[in-house]
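Below is one structure; the comments refer to it alone.
One protein chain omitted, others in place.
The block that comes next holds chain A.
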Amino acid sequence: MNMIILQDIAYFVLLVGLSIPLGIYMYKVMDGQKVFLSRAVAPVENGIYKIMGVKGNEEMSAKKYALSALVFSAVGLFFVWLIQMLQGVLPFNPASIEGTSWHLAFNTAASFVSNTNWQAYSGEAGLSYLTQFLGLTVQNFVSAATGIAVLFALIRGFILRQKATIGSFWTDLTRITLYVLIPLSFVLALVLVSQGVVQTFAPYREVAMLESRAAQTIPLGPAASQIAIKQLGTNGGGFFGVNSAFPLENATTLSNLLECLSLLLIPAALCVSFGKAVKDSKQGKSIYIAMMILFVAALGITTISEQYRGPVFEGIVTSGSMEGKEVIHGIGASSLWATATTAVSNGSVNSMHDSFTPLGGMIPMFLMQLGEIVFGGVGSGLYGMIAFVLLTVFIAGLMVGRTPEYLGKKVEPYDMKMVCLIVLAPLMCTLLSTAAAVMVPEVDSWLTNSGAHGFSEILYAFSSMGNNNGSAFAGFNANTVFTNVVGGIIMLLARFIPMAAAIFLAGNMSKKKAVAVSEGTLSTTNTMFVGLLIGVILIVGALSFLPALALGPIADYFTMR
């Protein structure tokens, strides 16, 4: 256990240390300032604007910004849907994989466009190389960039005064992709290859095994390039079916450390960017701290449960629950990853969450159900968290009878309606779809486990899709018409309702004039506010999901041998 604690502390030191410079850098990029890459990238950037036929400094209204984001995502959805169904006749398909069914293709397209990366297919068996790099890798980049773009639109809403605009979606998207995502992914991908993560267009390799001489297929592909952005952009969709548990996707302890750091890096750094952008670093810091407290608490419970609450078998050395975990990751790095990937809406895995102990598996589920705001998705996590901050400010305002305000802007009924959409849409998607799924007559046949743990498989699946996470209790057979269609729809709703609401919130905030800070202004940077914020998050989450959790993991815990 001491080694696990040491590993976790070292991880946090690296994370915080890297997030600060990256956060400042991202702020500069999004503010349009010159950075060290400008000389090389600026000509490319300007060329891209020319091809697109837009002006780099265009100012958009909230409505135009939202429409641009939605239409752009719709184009991506259509393309990814199509390329999967047609992959059988397209090139770069050495394993001769057939086109997928329409409903699986829809689910996967919705999943990657919405930054969820839920996977009802297994990469090496279901998709061609072309679908992977031309369809999915691209969505890994642009869905992440879209989330960050919307966050900065919202931030501009707070900074700008009496304006009707919030920046240009095309500029935001392009700058994030060119200055942040591609350079980081490029470096990470090459380091991952050095560790043994595959990157090739060669066909799968057949080898004869040592003892039996039977044939074994080694799946290959252009994996590292996609895995790098999958980790950095809170995407999470593995190149291979078992994701980063697969040694060719995550080969060594070093590759695991880097992939695990990449999970949290950009969402954490964005807190720093936020503080910089609103010219009050303390505002970013208090959000960062609130997220960190929730994260550390979750990590503690998961790790302790996996280490000490695993099964005890006669004649077997008791050493933590190793079912579904790789030897090189052990209890420590598996628990850390499981917590990180669900706190952030990433959803990649390096161990099988279905085989976690009841409480160890409940924490990842609950982190998703909180709405993916404990760091959350790139951009989307922080704009979701800002909605919770506004909710907290509003509730505090009601308690003392003052008009609530945040960052010098009054919070009014229209704003609170948008906040409610951001907070409630994922929650409703999750609960309603779970309820619908358990009423499907053949639902039993989709499950690997029975009883309370079987219900946990369903609840986990729809919590994952309804909050754009993408991880799974993988015993759940997801490739059915019901799950593909319903899941695809809720992934889109849970992504784009809050996103549109955040953009319109930005537009409304941008119109307002600033109010002066007075003695009566509620401080949003002190310890009391951090406590209040955590309280509001936990109350909303617990009130919504405790009944469902009681039927799943909690019942599982009390009935286990």
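Quick note on the criterion: a residue touches a chain if its C-beta (ideal position, glycine included) is under 8 Å from a C-beta of that chain, and two chains touch if they have at least 3 such contacts; residues count from 1.
To be clear about the criterion, contacts and distances are computed from a predicted model.
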{"item": "Protein that the absent chain corresponds to, by UniProt name, given \"Potassium-transporting ATPase KdpC subunit\", \"Phenylacetate-CoA oxygenase subunit PaaC\", \"ABC transporter\" or \"Heme-copper oxidase subunit III\"", "value": "\"Potassium-transporting ATPase KdpC subunit\""}
{"item": "Touching residue (missing chain; options A:L15, A:V29 or A:V142)", "value": "A:V142"}
{"item": "Candidate in contact with the missing chain, chosen from A:G315, A:G401, A:P441 or A:G520", "value": "A:G315"}
{"item": "Candidates A:Y27, A:W118, A:F152 or A:F246 - the one touching the absent chain", "value": "A:F246"}
{"item": "Sole contact to the chain not displayed, among A:I328, A:L432, A:A514 or A:L551", "value": "A:I328"}
{"item": "Missing-chain contacts mapped onto chain A", "value": "3, 6-7, 10-11, 48, 51-54, 64, 67-68, 71-72, 74-76, 79, 133-135, 137-138, 140-142, 170, 173-174, 177-178, 182, 185-186, 189-190, 193-202, 205, 207-212, 216, 218, 220, 222, 224-226, 229, 242, 245-248, 251-254, 256-257, 310-311, 313, 315-330, 332-334, 349-352, 354-358, 448-450, 453, 473-475, 556, 560-561"}
